[in-house]
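The following block contains the structure, expressed as structure tokens.
Heads up, one of the protein chains got dropped from this complex, but the rest are sitting where they should.
So, chain A:
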Amino acid sequence: MNAKILLVDDETALIRSLQPVLTAQGYSVEAAGTAAEALKKAKDTVFDIILLDLGLPDADGKEIISKLLSFNPVSILILSARHQEAEKVAALDQGADDFVNKPFNIEELLARIRAAVRRLRNEAVKSQEFHSGQLSIDFRKRKVVLMDQEIKFSPKEFDLLEILARHAGQVVTHRQLLLAGWNDPNVDTQYLRSYMALIRQKLEYDSSQPEYLLTEPGVGYRLDIESEH
């Protein structure tokens, strides 16, 4: 535990609200108000997670993502406005892991941070299995068990479910899903929507009101289940 977080936002009021709560959660938190300050701190210290606001005064947040990633392996979470889908997609393409829409609830932010921390740890293990409550997935045997019942998934459905499960709790972009399912990012997202509908029918209680496989409008999908690892 005790992950290190760098909070990058030019709004001091937000930093003042977040810092005590994150600290109380056991994270060690540092803050930066500008891109230059963020780059300097990320160079000197190894952070696990960077919370990055895209609207920084001295640079576009997107532009510093690859630089931040070049220093040390780190998980970047974007703080942005809901309507900036294009910005979010661009930031995720640059290598950011996830995003949180402003304004957000602290629980939402903490859940995203937990998912990011878990993914950081999981990647080290290269887990072959996914377990969460009633859902278990065996990636090697390509087996899905929901409420003690095995559910048949077509190969493509399974490929899509696998990438979502490996990023459990985090957003997976259309592009990432298309690459995983079709090995081609330029495939019509209409196919993707059809497959997501099929997966929802198998996973969700009511596929028109999904609880686990959520749509992130304009960006991608999120499997909102916390894995038990």
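Definition applied: contacts are C-beta pairs under 8 Å (C-beta built on N, C-alpha and C of every residue); 3 or more make two chains touch, one makes a residue touch a chain; residues count from 1.
Methods note: contacts and distances are computed from a predicted model.
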Name under which UniProt lists the unshown chain, selected from "NADH-quinone oxidoreductase subunit I", "ABC transporter ATP-binding protein", "Thiosulfohydrolase SoxB" or "histidine kinase": "histidine kinase"
Residue of A:Val21, A:Val46, A:Ala86 or A:Leu214 in touch with the missing chain, whole complex considered: A:Val21
Per the touch definition above, residue among A:Val46, A:Ala86, A:Ile106 or A:Leu214 touching the missing chain: A:Ile106
Touching residues on chain A - with respect to the absent chain: 10-11, 13-14, 16-18, 20-21, 24-25, 33-34, 55, 57, 79, 81, 83-84, 102-107, 109
